[in-house]
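Here the complex is missing one protein chain, while the rest keep their positions.
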Amino acid sequence: MGATRYVSVIGASRASAELAAKAEELGALLAERGLIVICGGRGGVMEAVALGVKREGGVSIGILPEDDRRRAAPDLTYTVCSAIGHARNLSVVASGDAVIALGGAWGTLSEIGLARSLGRPVILLDTWRIEQPGGGELDGVRRASTPAEAVELLLTPLD
Amino acid sequence: MGATRYVSVIGASRASAELAAKAEELGALLAERGLIVICGGRGGVMEAVALGVKREGGVSIGILPEDDRRRAAPDLTYTVCSAIGHARNLSVVASGDAVIALGGAWGTLSEIGLARSLGRPVILLDTWRIEQPGGGELDGVRRASTPAEAVELLLTPLD
Amino acid sequence: MGATRYVSVIGASRASAELAAKAEELGALLAERGLIVICGGRGGVMEAVALGVKREGGVSIGILPEDDRRRAAPDLTYTVCSAIGHARNLSVVASGDAVIALGGAWGTLSEIGLARSLGRPVILLDTWRIEQPGGGELDGVRRASTPAEAVELLLTPLD
Partner (left out) sequence: MGATRYVSVIGASRASAELAAKAEELGALLAERGLIVICGGRGGVMEAVALGVKREGGVSIGILPEDDRRRAAPDLTYTVCSAIGHARNLSVVASGDAVIALGGAWGTLSEIGLARSLGRPVILLDTWRIEQPGGGELDGVRRASTPAEAVELLLTPLD
């Protein structure tokens, strides 16, 4: 991956307490390593990851779908107003040198697809199970079972 | 679905002969029913579906990622140059009253996610197998095993 | 311009009766010449140009900002739902081999700028007066005083 500096964390705008705890842990682990965290800037996983980043004094940037900041997660360091609706999912994954998917609704699925369309390495954690037509291993995708393992994979070159 | 008039067909820009034959059949079946077919306007499934539509004298509209038409599939009736790159995947699914996924690479996966984010009914045909975290039935998604079955489902209200 | 086949007509979503009459005349003149008309798909100039196209049995395609067709101009032949808000201004001008600006509010100004950013020839008719810092002639821009003159310029190569 070369020098990973930006990491996109994708996940649903609603999260159970358990999922939010994992997102917060993930944000904290990324911030500890000096990585800048990009997310979609709204609730659920995005809000929790921003909180984790803040806790460790790191930097998070939320890329919002709207043209205003009213619905931005409170703990983000910075926000960008894309004003392009769901198309901001593309900007979210494009802005990361690598992508971690945590939990997930339909938007997360779209982001996994867009990330791989752009060639970004993707790490799956408690998220969609996906299988290509015909089956076989998915190129550029790895699975983690904890936030710590996701961060470890992130810092391990694909080969 | 109310009156379905536009149907988006999503699929990879490379297709085996078998997949292309299914896409062409699907295009022809949709055109026979007077439905306007929207697609991403490039090769593979998109090209084959446009050919099927043309064969039956129907109308297809390709929404291209670029700002020019040089790489457009030859048999499209009309083309739109979105000039927004992969973000055109959103415009492709938004422009259909319903969406049929046939075959598929990463872009197709993103389109399934984006279609459902917008609430579009999606019919899966020889494409990605997807399972939400926690499993369970997917809302708004149905599976078909032939182009004819996909079109039949399309014209059957969800409930 | 090579073979001009698609022409984008840009203008405000509110139009006086006089402006709407010009837009309708412009649509009719473009349709008479077999040109496909692209517009933003909403009210005002866009609605009137679509009416003119329809009157002559031509084809118009409206590229809407929303993800649904509820606010589409009634006389459009086809509509595309971009779902990217004001960013659809880019898709509107990218989809024309040339662009005619008629009347205009802020969105029209943005479209003139985007059209020229993409290198599209632009014809100005009763629209914004613009002057670059430092003055001088504007590259790729011509002025017309009637719809008929705009169409004539359109079919005249720049040199």
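Order of writing sets the labels: A, B and C. Residues in every chain begin at 1.
Quick note on the criterion: contacts are C-beta pairs under 8 Å (C-beta built on N, C-alpha and C of every residue); 3 or more make two chains touch, one makes a residue touch a chain.
Keep in mind that this is a model prediction, so the values were computed, not measured.
Undergrad: For the full complex, can you list every visible chain touched by the one that's not shown?
TA: A, B, C
Undergrad: Among C:Ser8, C:Ser60 or C:Thr108, choose the residue that contacts the chain missing from this document, as touch is defined above.
TA: Here the residue in touch with the unshown chain is C:Thr108.
Undergrad: Looking at the full complex, which residue from A:Ser91, A:Thr108 or A:Gln132 touches the chain that isn't shown here?
TA: A:Ser91
Undergrad: Residue by residue, what part of chain C touches the chain that was omitted?
TA: Chain C touches the chain not shown through residues 84-87, 89-90, 103-114, 116-118, 126-133.
Undergrad: Quickly run down the residues of chain B that touch the omitted chain.
TA: Chain B touches the missing chain through residues 67, 83-87.
Undergrad: By the contact definition given up top, give the residues of chain A that touch the hidden chain.
TA: Missing-chain contacts on chain A: residues 36, 38, 59, 61, 63, 67, 78-84, 87, 90-91, 94-95, 118.
By definition in this document, only the chains that are shown with their structure count from here on.
Undergrad: For the two copies chain C and chain A, is the contact made of the same residues on each side, with over half of the numbers shared, or of different residues?
TA: Over half of the interface numbering overlaps between copies: same.
Undergrad: Whose C-alpha centre lies nearest the centre of all protein C-alpha atoms?
TA: B
Undergrad: How many Å are there between the centre of chain B and the centre of chain C, using C-alpha atoms for each centre?
TA: A distance of 29 Å separates the two centres.
Undergrad: Please report how many Å separate the Cα centroid of chain A from that of chain C, as a whole number.
TA: 40
Undergrad: Give me the residues of chain B that touch two or more other chains.
TA: In chain B, 84, 87, 90, 118 touch at least two other chains.
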